[in-house]
Structures are given as structure tokens and as C-alpha cells.
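First comes the structure, then the notes that go with it.
A single protein chain has been removed from this complex, and every other one stays in its place.
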């Protein structure tokens, strides 16, 4: 059964979300991955949205993390401080971030491109809640296309903390111990982080993708997992749920 | 028309509450004074209770500052933090405190009698919200019987701040400027605080009470207002409202 | 109107000065709490149980307790009785206007340390002789706070930070017998009091409605229970009524406590008795006076506690012992102003 890269990334992401855990998601692919996981793998995965939605029965893909879909028939319609404080308190297991650049320690830039802050080449929206979620949630994930411009150590601005400069750096900076980047799911493979160096490490390569392609599309030197694997493609079941239930209008899976 | 000392004190207290101001009260005489003021002088006086009640239509005297009477048909049923933060923010004009001892700077003891904290002669409930209200509200009032044991500079424990050691002491301690004790209404007279020294000063003497009696019933040297006055006794209207509407079961006015 | 400019502070050395020498009874460290919450189950399962089972499983000797409601209003009486019945010992307690709740626990000699804002008194009802004796004798070790201070200590914990600044207590003896620290604001240089986060080992809260998972609705004032529920490592809920999850989902903005905070749900009709439950029943002032009277003599108190707590198997028996349906009907009518 054929699938596109967005369907692949969402399916892979959904498999990392354990049942009976709590995830804060945004709009788009992360929300789709969480909805897919709820349907197939983690019926009691609890979805939160940063503006206050807790445990909704999502009738459709929200267009904003604060729109009424995010608390439709929810267990609670709370507030921004309530969600952020639940994260800071240590109750939230997963979150997903996006960004324009990511470095080998999983630091993410969603603020600006350029060398002069006061006159950026390109200005992006900024942190929003990303820095907060990356600081507080136990495991941070990212779903992104992979290329050498995006995966670079010449990151123009660290908006949200990954492992900063390596092992122990988060703790030294005052961030809560034990939290940090977990998986980066791209159109080429699945990347994790080496326990010792906290550097990005390839864990699986997607079908039809070569090691060379991944290296060529990464602006820094990658580590390779000793038990490097080939990514399991989306199952028919995953694709069916994605296409019929999660995203019937192809808002997200239609993007690639 | 005859009246007792409790009716006198409550009536006098009620006249100090300006309309369109906000007061945090406890149970008993202060609540009665606020209800009397609402009926006769300050229809838009807003009553708050520290556990969360805001602007109730009090059906009767509450027995607890957290019982359901304190938010009966209220404008808001909120929370302890909401009330305390409204006070700390500077939105609350008046409050009433009680206590076992008060000194010439209006510092109040509601914690213990004795010289050894760890083995008190008598232990009282403690601050409750009193210290908070005395720290935050603009004008603190007290309704109390007056005697030399109660009005003393040998105060065993300063639970709630008056002017501490005199002018500027509250500010030096870090308390919000411009707040502090306002009136002490006793069974002998009405006492205020001298603007310069922040010491207690007699402003009016109740009918039939002598200057000597007040001095004799005070353990420290009192100042006497240049325009010392005789207290205006309760009006028939005040007594009627107190006895028929505010406290028909004489819970409070029956005490003296 | 012009546009003001507020200069940033320079880097500077400041003094942190402990303002009180008393003992801190619980760990304010947010990372220790995060580790606990990291491992706390998020299972959305039926958590209904009995008061006896909940107390046996979730309350250990030495634990620090936070009790919801306000003294004799919306208090979890059934759990407090059960703690006495099971002879729990050396408990710490947040004395955040602890009135009848404190009275119950000291009757059972369950408490050996207390962060005091307000104890001993029962507000307009008078003072508890037994509670006063327990504090005066040194049976219970005390650290002084205020109602706002304890409310904010819960809030700091609920926020996931180890301290929070406040402007109360300053300049008084209250602060000298606390465990707070004087510091200054990094932006204004003004003096502030730092309050340590308070994470109770066990929180106990009585609510109007809950589903079997622990999603709770509370009517009327919240007092400090929003933050207490979030600050508590383990949380026991008693509820007037169990409701279907569907009713929670129909009004999600009424959910005060979400299920993942909750470890046990016990359905206890009239669960705040002899306290007040807003919109449902008023406090039983006669019974509370009976209790205060019994305390006048240790023997009569022992008999009273034997009869009302040790001698009854559960909370329902306690209700029946004290007037049962007829009495409760009277309290309902008082609350709804059908009777004065």
C-alpha cells in the first residue's frame, strides 16, 4: 500500500506514545500522531493543548491550539497557566515541537534567521509555548523534513532548549533534570539522542533511504545507533485510520 | 433609647465605612457593622470574606468566614488566594481584626500569652488571615472592649502588624506603604492614630465615660486628639436595623 | 502620554536572610516533587473505594497531610475519622484554618507537627480545649504561618516552583516563628518574603460531584483546594455523589480537579457533616457544641470519641448515631433557608 512521507512520519511518531501517558500537542502532524495513537495504540493517552484543553474527544483537527475543538467534550477546559504549571510540575510525559533549525543536541530555532537579532533576515513567530514545553516536559519530540539547512550546528537562535551543549548542560542551566529531546522523526529516518554525549543519533532509516542520503541531508556529524534499524512503514491500519478518521480532509497528510 | 456597649461599638464602626469601598470582614461584630453600614450609609459597600465570598446578600450572620452564607447570592464565589491577592494588589480598603492584646502602635496579638513561645501560658488560634489583611488592606479597624491588660505595650507576640515601632517602620519592614491601623473602637471611646508618631490617640469619648476611665484602662500613655469629641450614640434607626435586621437572634449584640 | 522606560537591574549581590528559626516540615524542592509526579500513575481507571481502604493504602504514619475545605465547611470528615480509627501517628498537618478537622485529628492524637495559620479555635463557636492543650503542652510542634502564606505555599507547589514571594508576615513575630526567608525583588530592590513550596504527602478533599476516575466538580467557594489538589503527591477525594463521566464532559469548564491528580474516590453522602456543604446542608451546630463540651474533661472526651469514631464501623453509622435522616433533613432545610 503506498503512502507519502507525512503519513510515514505521523505513523512512526504515533508508535512512540505510550498508553496512559500525557502529551501536550500543537496543531498539525503532532495532533494527528496523538489522535492516531489514541485510536490504535494508546486509548488512554491524554491529550492537552497549551491554551487549556484537557482530554477532548477531538471531532476534527483543530486549526488553533486554543480553538473550541481542543476542549470539545473535554475532561477539563482549563487555562494556559494550568497547562504550563502541570508541565512545570512534572506531570506531562511528551510534547512535540517544530522549528526552522535544529542542532545536534536537539536545540531548536523558531525565532529568526540571520546574524543580527535586531535586523533578522527572516523573523518567525518565536517561542510561543515551545520553550516552556521543551523545558518542562519529560520527552520532547519533533516531526520535520530533514535537510542540511535545517539540521545544522550553525543555528542562528536557540529558541527552545535541547541538550544545549551536551550532557549535564540542561541541569547546569537550571532546567529540570531528566527532561529533554527524545525522538526526531524526519522524512529520512528516526533519530534519537546518545545517552552519553546527548548527540543526535540515527536509530532507523526509512525504506528506500540510504545512510548516505541521511548524512548528506544533515549539516553536522551524526552518530549511528549500534543496532541501526530500518523503519517499519505505516501499516494498512494506520493509513486507514489516518485517512478516514484522523484527517479525512487531508489538511496535514495532503501537505507532502 | 437604651443600648448596650456592643450596639454602640457596632454603630460607631458602621459610620466609618465609606460607600463604594471594599471591606474584608470576619464573623461577629465586624460583619454586623458592615451589614449595618450597607443598610444605612453605604449601600454599595462591597463585603468580602477571606475564604472566597464576594458581595453576598447575607441572609443571616455567618458562623464561619467560609460558610455558605458568605457567598449566598453573591457576585462571586471565589477562593482564598483570590481574596488575599485582591488585598495584596491594593484593591481592598478596609478590614477588621480582633485580638487579645494591642499596643500603642496598633500591633495586635492573637497568637499566645506568656514569655516562652514553646510553653505558652495561653495559646490562641494564631494569625489565620489577620496578619495578611493587616499587611495588605489600606485601613485596619478593631472592635474591642478596652482594659489595661488588653491595651499594653508589653505585648507578648506581634501576630499582625500595626505601625510596628512607629512612623516608617512598616515601609522599612517591606510592608506596602500607605496601609495600616485606622480606628480602634472600644466600649470607652474611639481611638485613631497620630499622623506623625503613629501612636494611638483618643478621638472621641463615649457618653458617660471620663478621660480618666480611658487612661486607667490603657496600659500605655495615650495621645489625645486636639479636637477631642464625645461619641455620637447609636441612633434609633441604627438600633432598629441592628436588632430587627442584622442580628435578630442577638448572637452578637446579646454578648454584652 | 509618553512611553516610559524601565531600566534593567544591574547584576548585584543580595542577602538571603532566614526570617524565622522554626522547622520546615516538608521538602520544598520542585525537582524531588517532579520525580514523584514523573512516576505517579496517569491510569484512567475506576478509583472508587472505601474510606478504610483509601486510608490504609494512602496514609502512612509520619505523612504530611493537607485537608481541603475550610475548618467546618466542605471538609472530608469520613477520611479524618478513618485516620483516627486506624490510629495513624506522627502526622504533619497544614493548619490552614483547621478547625473541626484539627479537632478530630488531635482527639485521636494523630498529629505531632503543624504549620499553623489558624488552629484551636472553631471561629465564632469558641475554642477547643483539647486542641489548645495539645498545642500548649508541646505535644504538637508548631511553625507559624498565615492563611495567605499557606495558600501561596500550596500555589508554589502547584506551579512546580520551590518558592514564591509574598508581602505578608514582614515585621512581625509571626515571621520570626516561621521558616520563611527575607529577600529582595530582582527588579525593584524592594523587600519580599520568600515562602517555601508546600507539597503534602497526602491531600484529602471533599467535593460535590466526581466520576469514578476522579474528575471533580465543586460548587461555591474553592478556598485553597484548587492548589492543594495539584500540590499533593497523593490525593484522596470524597464526594457527595458519583456522576457519570458524561456529566463531566458536558461542562468541562466546571472540572476543578482532573482525574490524573487523584488516587482514590470515595462516595460519602453528607461527607462534610457536621460541617457545612454549600447548597446541600448546613453545619450541625448542636453536634459541634456537644463536641466542644465533651472536651471539658478527658474522660468525657474519650467516651465521646469512643462512641462516635472508634465505636462505629463507618461514617454512615456516625450519621445515624447523631440523628440520621431527620437531623440531616433539618440541616438541608437550614442550608436552603426553608428553616432558620
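Which chain is which? They are A, B and C, in the order written, and residues in each are numbered from 1.
FYI, contacts are C-beta pairs under 8 Å (C-beta built on N, C-alpha and C of every residue); 3 or more make two chains touch, one makes a residue touch a chain.
Everything numeric in this text was worked out from a predicted model, so none of it was measured.
Seen in the complete assembly, the chain not on display touches A, B, C.
Screening C:160, C:258 or C:275 for touch with the missing chain picks out C:160. Summary of contacts with the chain left out: across B:22, B:104 or B:214, the touching residue is B:22.
Only one of A:175, A:222 or A:240 touches the chain withheld from this view, namely A:175. Interface note for the absent chain: among B:9, B:34, B:61 or B:74, the touching residue is B:74.
Remark: the residues of subunit C touching the chain excluded from display are 1-18, 20-31, 60-63, 90, 92, 112-113, 152, 159-167, 179, 181, 183, 185-188, 190, 192, 194, 196-197, 218-222, 252-253. By the touch definition given at the top, subunit B reaches the unshown chain through residues 20-22, 44, 46, 54-57, 71, 73-78, 81, 85-91, 93, 136, 138, 176-178.
For subunit A, the list of residues touching the undisplayed chain reads 26-28, 50-53, 59-60, 63-68, 70-71, 77-81, 84, 87-88, 107, 111, 117-120, 122-132, 135-136, 157-161, 164, 169-170, 172-176, 251.
Quick note on the criterion: only the chains that are shown with their structure count from here on.
Fewest steps needed to get from subunit A to subunit B, stepping only to touching chains, is 2. For this pair, subunit A with subunit C, the centres built from the Cα atoms lie 39 Å apart. Subunit B and subunit C have Cα centroids lying 27 Å from one another. Counting only residues that touch two or more partner chains, subunit B has none.
Contact with two or more other chains is made by no residue of subunit C.
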